[in-house]
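Note that this complex is displayed minus one protein chain, with the remaining chains in position.
In order of appearance the chains are A, B and C, and numbering begins at 1 in each one.
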Amino acid sequence: MIRVGIIGASGYAGRELIRLLLNHPFAKVTYAGSRTYVGEPLGKATPAFRHLDLKSSEINTEMIKENCDCLFTAVPHGGCMALAEEVLAGGVKLIDLGTDFRFRDVKIYEEWYGIEHVCPELSKTAVYGLCELYKEQIKGADLVANPGCYPTSIILGLAPLLSKGYLDLASIVSDSMSGVSGAGATAKPMYHYPECTENLRAYGLISHRHRPEIEQELSALAGQETMLTFTPHLVPMTRGIHSTISGKLVVDVNESELFDLYQDFYADAYFVRVLTEGNPETKAVYGTNFCDMTLRVDPRMRRVVILSVIDNLGKGAAGQAIQNMNLLFGRPETEGLLSTALLP
Amino acid sequence: MIRVGIIGASGYAGRELIRLLLNHPFAKVTYAGSRTYVGEPLGKATPAFRHLDLKSSEINTEMIKENCDCLFTAVPHGGCMALAEEVLAGGVKLIDLGTDFRFRDVKIYEEWYGIEHVCPELSKTAVYGLCELYKEQIKGADLVANPGCYPTSIILGLAPLLSKGYLDLASIVSDSMSGVSGAGATAKPMYHYPECTENLRAYGLISHRHRPEIEQELSALAGQETMLTFTPHLVPMTRGIHSTISGKLVVDVNESELFDLYQDFYADAYFVRVLTEGNPETKAVYGTNFCDMTLRVDPRMRRVVILSVIDNLGKGAAGQAIQNMNLLFGRPETEGLLSTALLP
Amino acid sequence: MIRVGIIGASGYAGRELIRLLLNHPFAKVTYAGSRTYVGEPLGKATPAFRHLDLKSSEINTEMIKENCDCLFTAVPHGGCMALAEEVLAGGVKLIDLGTDFRFRDVKIYEEWYGIEHVCPELSKTAVYGLCELYKEQIKGADLVANPGCYPTSIILGLAPLLSKGYLDLASIVSDSMSGVSGAGATAKPMYHYPECTENLRAYGLISHRHRPEIEQELSALAGQETMLTFTPHLVPMTRGIHSTISGKLVVDVNESELFDLYQDFYADAYFVRVLTEGNPETKAVYGTNFCDMTLRVDPRMRRVVILSVIDNLGKGAAGQAIQNMNLLFGRPETEGLLSTALLP
Partner (left out) sequence: MIRVGIIGASGYAGRELIRLLLNHPFAKVTYAGSRTYVGEPLGKATPAFRHLDLKSSEINTEMIKENCDCLFTAVPHGGCMALAEEVLAGGVKLIDLGTDFRFRDVKIYEEWYGIEHVCPELSKTAVYGLCELYKEQIKGADLVANPGCYPTSIILGLAPLLSKGYLDLASIVSDSMSGVSGAGATAKPMYHYPECTENLRAYGLISHRHRPEIEQELSALAGQETMLTFTPHLVPMTRGIHSTISGKLVVDVNESELFDLYQDFYADAYFVRVLTEGNPETKAVYGTNFCDMTLRVDPRMRRVVILSVIDNLGKGAAGQAIQNMNLLFGRPETEGLLSTALLP
């Protein structure tokens, strides 16, 4: 049994970790650290958990080392690196759902997040936890940087094409739409129900913090510097990310060949469902760890459109984090993650 | 392992049965009967099931008898009684999520549903599957009539009070609000998204078909004929029923005594969470088998208000049906039903 | 031309006043007082107003007296009474959308709102601005207390029955459901989109502040002290209130006679639509000043159910306030209020 600790259990990613881990046959939540709810049962912050006994504890590395084999940090940037070295030194494996360890070059982190990295050496040992791409590295790691939600959907959508060199690297566009839970559990005017429902808007044009993370991974896949035009949108729904990605093809391939490429590329990836019929929809992955995708080619313009869909709290956060935990501890990759979506 | 058959797998209750049974450690769906999708994989009608292998079969009692220990029927009224005798004769236990076997008096069924009952004798052997009230009878049954969604929320909300004789039986009002999935999977103008979202309306005033079912059970609990004013409402959300029930108290009890009564009454009922703090909300039971409830007394008017909340597809349909199956087969009552709600 | 001032223009009632007054042929907004947005164009707080020139001013009674014939205050309780005497002394007619002048007995106000009333004498001159009931008194008034949203729907729904003495006054129940805009424009956790959408909950059981306001008016209509069991609910939609009201009849009347009563009672009330076919729905009054209602009788229990539906920001706030302004200034009652609902 893996003894699991979570810091940030009242946030949305933290809640989802608990919800999923309750169904995991080989893991047990033994520690929930919180700044706000110390001593309170989890049901206080999250009415869905009213029947659970677990209480929040203070954030304390001694308690973590004593009670946990694996720690998930689901806190704002800066929160994980502050305790990473000590936790790892205690033999606890660490999976950060935040951004502290996602960048191979800490300078980019420091520039985009506006704070100094306190353990740049440790950063070099972190593995970017996109399981379908880095499975072997993850298996041997102690510290995993769980990818962002937008990056997960976009990188998975482009990986087969980039690995083959099929795309004009100056032509990539991703218009991505996210449900509101992606913005976190804190009430703000932009997410106030009457302003947010029946409303759609883009935000963070050109300069969204996920852009450098996406470009880092696209560049790694392409083997050269790769940029994209990335526009995120806020959509009136709770969960789900839909990335509509397009680019110019530099080779002469048809749709059917690209479907073959995608199906081969993801042949061993249980959680990627390449749809050769119909389009993906966010509700078909609601509450799950699936990434549904499809593609179309416009031969007139020789452009390809890829649709890549996840649950931002599932494959985009807590689901993938548990998938990483399974890999770290030698468990079956899908353990605890086999549920299907609520539809309706 | 219980081999389970489902008729009506593309409807909403049927889909929820499949979703839940996939997580049940001691049951396996071996047969999915459908009129519309014969030979098609379940993922055709329900994109959430795209990764499943199971295909729909024709509706055929021989196949059911051969492949199933337990059959769930989730079809319009008339659909279950047409095959009940044959299925039961084959030794298959039968749980009807429809209304064919919910009435102790088939005349009431025939009057309200406008069709003749084809097996009135069998009807007498059916147990009304409200697990918290009829657990022992269910354990020994072969045929269970799974309760309606509104009835479940209202009967559970009133049972402790009625069993004690605390209520003026001419004073009961239940205004109940349901998410749209309660209306089923068939597209109709009233449920067309642009007409339904941002809209709320009552329907079925005085004459909703769940009224006689509710009154049958309230009368049984009260030991005398009991009526209620029942007004259902359609609310722009997918899942959830919230019943706001009120009545006049005929005894002098205070709020605290009533909380004690409710907590005692449901002391052994895992799925009933009596909240002494805060109010229930539909999202805290989303996708689960819980019934959350609370109450308040207005001493000025000596009236009590009870709030009783379920997921109409969970405790109001598929969840309770599986709870019934567990009882029928001697399994732990909560098996396969321990998940918590998605919140958000 | 009526020169209109508004205090609280960035709140939801204030925004709706501006939206409606832009279509009023005989009124012009000349002053918008705000604490937060002084000097800013209205489009800053409300993107819908981006094309308007009007800027927010500080809250200053001299400016109001100089620039306005009529002032609307749409601010939290306490905000209107602080400036009422001075504004009225300047010859400006005053319509308060808040609660400062709604109570005939200031003690009730002080008890329920927890602050001392600073001008109790003035309070006696205020008219409760429920236009369909107090039209003549409003015409001669200087100070109008615009009714609350829940009270408007419930009082209009019950007025014909109470005026006739048809109801058992100890039997009245109103379960009322409100869209989220009723809670105001301030972001709070309970109204955070991901917690609020797909969710329904009751709140303020027994003790909601609108209860004494409703009971004051029901008592006035009935000619004796009248109480009710009032349970408000928060529904995942932006606008709309649906009150489902029921009570025991003490006379022997049938449904058809009651429809006649309601149609007679509201024969001159343009904004009340008594529906003899179909049920009201909130979207049919979206953005309008209509109150749609219907009723049903359950002869078995001799109970009547009344459904009464408004837009909480329309007839429940800004619409009715403009209707009051029209009456105060001798304009046609419907002027500027003739638009129909957006459906869809």
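Everything that follows uses one rule, which is that a residue touches a chain if its C-beta (ideal position, glycine included) is under 8 Å from a C-beta of that chain, and two chains touch if they have at least 3 such contacts.
If you're wondering where the values come from, they're calculated on a predicted model, not measured in any experiment.
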{"item": "Touch criterion as defined above, residue of C:34, C:238 or C:324 at the omitted chain", "value": "C:238"}
{"item": "Contact partner of the left-out chain, one of B:140, B:189 or B:330", "value": "B:189"}
{"item": "Absent-chain interface as seen on subunit B, which is shown", "value": "12, 179-181, 185-189, 191-194, 196-198, 236-238"}
{"item": "Residues of subunit A in contact with the chain not shown", "value": "170-171, 173, 175, 177, 179, 194-195, 197-203, 205-206, 227-229, 231, 233, 235-240, 242, 244, 246, 248, 279-283, 286, 296-298, 300-301, 303, 305, 307, 343-344"}
{"item": "Interface with the unshown chain - residue positions in subunit C", "value": "12, 15, 18-19, 22-23, 46-52, 181, 185, 197-198, 238-239, 270, 273, 275, 278, 281, 283-288, 290, 292, 313, 338-344"}
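Following the convention adopted for this analysis, only the chains that are shown with their structure count from here on.
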{"item": "Chain pair with the most C-beta contacts", "value": "B-C"}
{"item": "Closest chain to global C-alpha mean, per-chain Cα centroids", "value": "B"}
{"item": "Euclidean distance of C-alpha centroids - subunit B vs subunit C, Å", "value": "39"}
{"item": "Whole-Å gap separating subunit A and subunit B, where each centre is the average of the chain's CA atoms", "value": "36"}
{"item": "Averaged-CA centre spacing for the pair subunit C and subunit A, given as whole angstrom", "value": "46"}
{"item": "For subunit C, residues that touch 2 or more chains besides their own", "value": "179, 194-195, 197-198, 236-238"}
